[in-house]
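The complex appears here minus one protein chain, its other protein chains still in place.
Naming follows writing order (A, B and C), and every chain is counted from residue 1.
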Amino acid sequence: MIECEAEISGHREVVPGTFLMFLDAPSIAGSARPGQFVMIRAGSGLDPLLRRPFSICGLYGDGAIGVLYKVVGRGTAVLAEKRSGDRVHILGPLGNGFSAGDASLPLLLVGGGMGVAPLFFLAQALCGLGDRTFRLFTGFNGKAQVLSASDILHLDVAAEVATDDGTMGHAGPVTDLLQAALEADPGSKAAGGVCACGPTAMLERVAVLTAAAGVSCQVSLEASMACGLGACLGCVVHAAPEESVSFFRVCTEGPVFPAQAVDWTRAGPH
Amino acid sequence: MIECEAEISGHREVVPGTFLMFLDAPSIAGSARPGQFVMIRAGSGLDPLLRRPFSICGLYGDGAIGVLYKVVGRGTAVLAEKRSGDRVHILGPLGNGFSAGDASLPLLLVGGGMGVAPLFFLAQALCGLGDRTFRLFTGFNGKAQVLSASDILHLDVAAEVATDDGTMGHAGPVTDLLQAALEADPGSKAAGGVCACGPTAMLERVAVLTAAAGVSCQVSLEASMACGLGACLGCVVHAAPEESVSFFRVCTEGPVFPAQAVDWTRAGPH
Amino acid sequence: MNDVHPDLSVNVGPLELKNPVMAASGTFGYGREFGSLFDPALLGGIIVKGLSLEPRAGNPPPRIVETPCGMLNAIGLANIGVDRFLEEKLPWLEGLDTVVVVNIYGHCIEEYGEVARALRGVDGIDALELNISCPNVEQGGMAFGTDPDASARVTEKVLAASDKPVIVKLSPNVTDIRKPALAVEKAGAHAVSLINTLTGMVVDVETRRPVLANVKGGLSGPAIRPVAVRMVHEVVEVLSIPVIGVGGIMSGKDALEFLITGARAVQVGTANFVDPRASLTIFHDLVQFCRDKGIARLEDLIGTLVTAP
Partner (left out) sequence: MNDVHPDLSVNVGPLELKNPVMAASGTFGYGREFGSLFDPALLGGIIVKGLSLEPRAGNPPPRIVETPCGMLNAIGLANIGVDRFLEEKLPWLEGLDTVVVVNIYGHCIEEYGEVARALRGVDGIDALELNISCPNVEQGGMAFGTDPDASARVTEKVLAASDKPVIVKLSPNVTDIRKPALAVEKAGAHAVSLINTLTGMVVDVETRRPVLANVKGGLSGPAIRPVAVRMVHEVVEVLSIPVIGVGGIMSGKDALEFLITGARAVQVGTANFVDPRASLTIFHDLVQFCRDKGIARLEDLIGTLVTAP
């Protein structure tokens, strides 16, 4: 894990309000695993003050990482104003990342909204492994918000899309697609596990479905963060009652957790 | 006086660390008088928080004002990063400005360092009057810092230059040039008054020289400012003992004051 | 919903405000300074610069310095005194269709009473706001506001001398803000406003001197907002008289933090320097928020903070 000032080698708005930024950081790209994230210092001054955490959405060219982000507040707004050639301080790669699980069976990737970011990186890595099969389910509010794996990764990964308003793909939550896939395969002998990232409500639903189907499930969580290093103890989530601890630090014990390790009743809005 | 978001119609580094910025603000340009200033909000966020005061250094094209500034801290550093087409919030024109005095006699303009800014605008205005004669004395640390009226105003005003290190023009303080001019003209029948802006030490010297020569003298002062409107009472300078008040607000009673109205013993470093 | 006009009027005890956005004392002059930029009558109220019986010159410069997301000021309560205020400033203010509050102070309890008496029966002044953050000369310069008893005595003195509603402005430089708040409520104050500035200091490392000639100054601006919101929360929990929230309000969202917490009105200070139209913009933000949320009466939003898990 390193801290460096990375040059922005590319930056574009992929759908309204959502941007894809490429950061030249060979030493981070070289060791990054899917599910890991970076802390980016958006401003040069004191406003915004703290770094903001963003998943790595893929590796690009030699030594660049991709960050796919949505403008939701001051930090992301400042980031969106940056141009290619500008430099930003980043810290990473951070966190544990997804584990590939049983290589013989296909992985099911489920992403909602910006939650697709770490799954795109995972999809890219799985394609790299070649023999590893997987299915990618992505969900968005509507067609206008759809983030396409092939557009963002330059990979032909055919994602199965769901939209809340039905303007594209399945009309309904992305979890319907997962549910169908799991039901189509009773005892789910054909599922090597589920990897999910997105809104908490969606993740909770994924946890319920996978538990019922007896399929192992990893979820990537979010929390407000200060250090990203496990030092401030600011980023915790409630651990399930069975766990030996009350809380997990998302930045170091996570952001990826076994679905059953999380106390969903107290997982909160985001 | 108005507040508006002005587009930066031009921005260049005239000498290392000193920039000339053009701001499209017809309603400000239309009513601005030499010696007046604007308060510019350098940042969009909260850092820097307060606006920064800058003299208007001239009028450009139709409806643009010029601001000549030196990077000394956070606000000016942020300003220096702006590009043509960017927009900044400005408030102005503020303050009283210079009064032309006896039109029949030549004015002596004395500027030190960034203090030349309001005098360039005054020179531009005097040229506009055509019949009005004046002499412009400017002083800088060295040749590399010299700000040329003709370069910045696109006017052929031949300034008489002094540099502390003697790398250009007279070797010594610009006040030597003023002193020579005043001595060359005993009883100074030929001087319609002196207008000066620059470091406090220089202004104090100008005040002494003009008092001795019996020539009227106006000085433009600086102070840290918050409102620029006379409301916060933050920008005061000590008034001379003879004055009816203890302090003057630089933003409204000034920034231009009769030299004898200022208490030079307590005028402080800047 | 976007076409309806939400009702933003609020009352602060006996004061009826057309909207809850007031200009804070010392940051809006006497109102007229901003008159060419917007009509101050659009605000819920204007609180003028702190007034003393006699004119005061104030502290030597430098009087202000910017700090991270804030500023320090040591104006020294410079002001033109009661007489010139009544002659030169009040007539214009009186012409405005909004609430005019006169912020007053003294360096001893007597002086507070004298200022109040001098303003007694004067038309065009809707209320007094007592600045008790200034040094108590009788008691070794420690601010009145840091001593609940002194705060109460100042309040009683002014109430006895005045025919106007009295708002007491609390100092945040205390261990427990509820103590002075309860003391002035007991003394009969009609409302409290908080917070005044936090005492701070900045050193110029080149000259090795404090930047302010007065050494210390008052910290204001967004930097102090979390402290102000916290103190308003603590005070509304224990007081029955209305509370006016002040401290670092830059936007409608910031004002809403105070209103939701339980303040019945807000004051905008330092923001007036950052954007001279800030208080008006904040008012417009509140209108928009009510529209977006379908809130017919802003009143219904006040004190709706949910603290239960």
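The rule is short, and it goes like this: a residue touches a chain if its C-beta (ideal position, glycine included) is under 8 Å from a C-beta of that chain, and two chains touch if they have at least 3 such contacts.
Remember, it's a predicted structure, so these values are computed and weren't measured experimentally.
Touch, as defined at the top, links the missing chain to these shown chains in the whole complex: A, B, C.
Within the complete assembly, C:Thr261 is the residue of C:Asn19, C:Ser52 or C:Thr261 that touches the hidden chain.
Although one chain is not drawn, the whole complex shows that of C:Val101, C:Val229 or C:Val243 it is C:Val229 that touches it.
Check A:Asp47, A:Glu160 or A:Glu253 against the missing chain and you find that the one touching it is A:Asp47. Of C:Val203, C:Val238 or C:Ala296, it is C:Val203 that touches the chain left out of the display. Mapped onto chain C, the footprint of the missing chain covers residues 60, 67-70, 72, 142, 146, 173-176, 198-203, 205, 207-210, 213, 215-217, 219, 221-227, 229-230, 233, 248, 253, 256-257, 260-261, 289, 304-307, 309.
In the full complex, the hidden chain is touched by chain A at residues 1-3, 41, 46-51, 89, 91, 223-227, 229-238, 245-247, 266, 268-269. In the full complex, chain B touches the hidden chain at residues 46-47.
Here is the rule we use: only the chains that are shown with their structure count from here on.
The minimum number of touch steps linking chain A to chain B comes to 1.
Relative to chain B, the chain whose mean Cα position lies farthest away is A. A straight line joining the Cα centres of chain B and chain C is 36 Å long. Chain contacts: chain C has residues 68-69 touching two or more partner chains. With touch defined as above, residues shared between interfaces to two or more other chains in chain A number as follows: 46-47.
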